[in-house]
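In this view, the complex is presented without one of its protein chains, the others remaining in place.
Right, chain A next:
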């Protein structure tokens, strides 16, 4: 559409009018449409539908899909179990987010400190749990939590102490958050560490000449400079927390403390695939996606000045 910068190109433009950019864009647009827009659109469509069964519902054609209006959304908003699940996730996040991000920052700073030995080994060791699939991680921890098979309980018993039931109602949130911390620290640590390594070393040198201790360098130079990385990891972790599913789902068969609606995503899964009610599951999905978007962008907005203020100036 735009006028070509060189006059010589004008005649060529007639024969192939700006086709090239579209050809380059096409794969991305097609993929984006196919794997994101279409499923989201279909989910939105399903969320306004429902099944109407007539009579016994056994004969052919006794099950019809009809327009449901806002019924599914109304059911979602008035479902106490969903909001109870959301509260449980908040409690889980309140433990997980600070514990995971603070330890990730701490590990990154330690690995970046000049006198650290075994930095390479430490980096890999801390990162390794991230490479363990979360189903496997949950099973591993499940074995460590269950009193009859846990080595922890075995040792405690040798000392005549009865070990706590870590999957009991009182400790289940902590037990789940622990799995999240174990699996998530490594990834966040690497992000923060990479950002630390990108800081020009001269800054530290001049700080040292000015008489800064390593503590002061970490606190006054390193942490402020990696703030964008901290914010990015926080947003990612926040989203991952709101979508917690694998760990509680894997542990649920082992304990009486985890219901099939323990987190909002588990409820969506149950509605869609256990109760076979895709429609209300679709409505709940849309609501959860909306809330996740609001929270993530809300957080980004709240910290925008602090994070990117220096770039704007």
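Note that in this section a residue touches a chain if its C-beta (ideal position, glycine included) is under 8 Å from a C-beta of that chain, and two chains touch if they have at least 3 such contacts; residues count from 1.
Criterion: contacts and distances are computed from a predicted model.
Comparing "RNA polymerase sigma factor", "Spore germination protein", "Extracellular solute-binding protein" or "Anaerobic sulfite reductase subunit A" against the UniProt entry of the hidden chain yields the protein name "Extracellular solute-binding protein". Here the missing chain is touched by one residue of A:90, A:149, A:198 or A:293, and it is A:149. The missing chain, though absent from the display, is touched by one residue of A:156, A:239 or A:303; that residue is A:239.
Residues of chain A in touch with the missing chain: 51-58, 60, 62-63, 133-134, 142-143, 146-149, 168-169, 183, 187, 236, 239-240, 243, 245-246, 253-261, 270, 273-276.
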